[in-house]
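Note that one protein chain is taken out, while the other chains of the complex remain in position.
In this document, chain identifiers A and B correspond to the written order of the chains, with residue numbering beginning at 1 in each.
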């Protein structure tokens, strides 16, 4: 963890270049710092994108698309750290879709949630590779 | 926002007509009123459906399907408004699948959650088109 999931309308599948976007968002998470230290461990970063083949945006007009991002992080980061993370990720999303935003209806959104403290399990051989 | 996400077992992909269902659910959200005003802004409505290719329902019997809907809305709507919204959406879902419900095992469900107050970001050119 952190986990970032993008959901998007399938009319962006050809033009949205989600592979590149996932890379950029992962690098943005890795680059976050607080008190001179990385906020998120590299080995915990997972960004993914899911296309929705069926969807209805607003009143169903065809010239509209959406991308919704949900970031889930471990509990305990400060509000300030969360806000800076969200600002940085959302800036990447806005830049990535700037040209499409000029041409068609587009709704971008991002939310941040914390994993519940009580119940989470992990088994991960990636952390060891970054030590 | 509001965001409505349907998850469904892929054995409904051919018969479920999720494109039509997404349209009807979006119209239902748009039609919600409280104190004579729209509860949800048209430009914020996003309904989408995601098919799960692999799944196991109950004990794995093949004659079973599911559709699970998750509605996420901004914080602050009254319990009464939320209940009326859920009732209206679920009525649409039950009607849409009434024939399938007679023929096979089917589990329909809907939950409502609020977006966390602290962290959400939006960039949306759809609202301006409905003013």
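Some points to look at:
Please note the rule applied: a contact is a pair of C-beta atoms (placed from the backbone, for glycine too) under 8 Å apart; a residue touches a chain by one contact, two chains touch by 3 or more.
Here the structure is a predicted model, which means the values were calculated and not measured.
Across A:45, A:64 or A:107, the residue that sits in touch with the chain not pictured is A:45.
Residues 1, 3, 5, 18-19, 21-23, 25-27, 30, 42-51, 115-116, 118-126, 129-130 are the ones on subunit A that touch the missing chain. As for the chain not pictured, it touches subunit B at residues 7, 9, 50, 52-60, 64, 66, 68, 71, 79, 82-83, 86-87, 90, 93-94, 101, 105-113.
By definition in this document, only the chains that are shown with their structure count from here on.
With centres set at the average Cα position, the gap from subunit A to subunit B is 22 Å.
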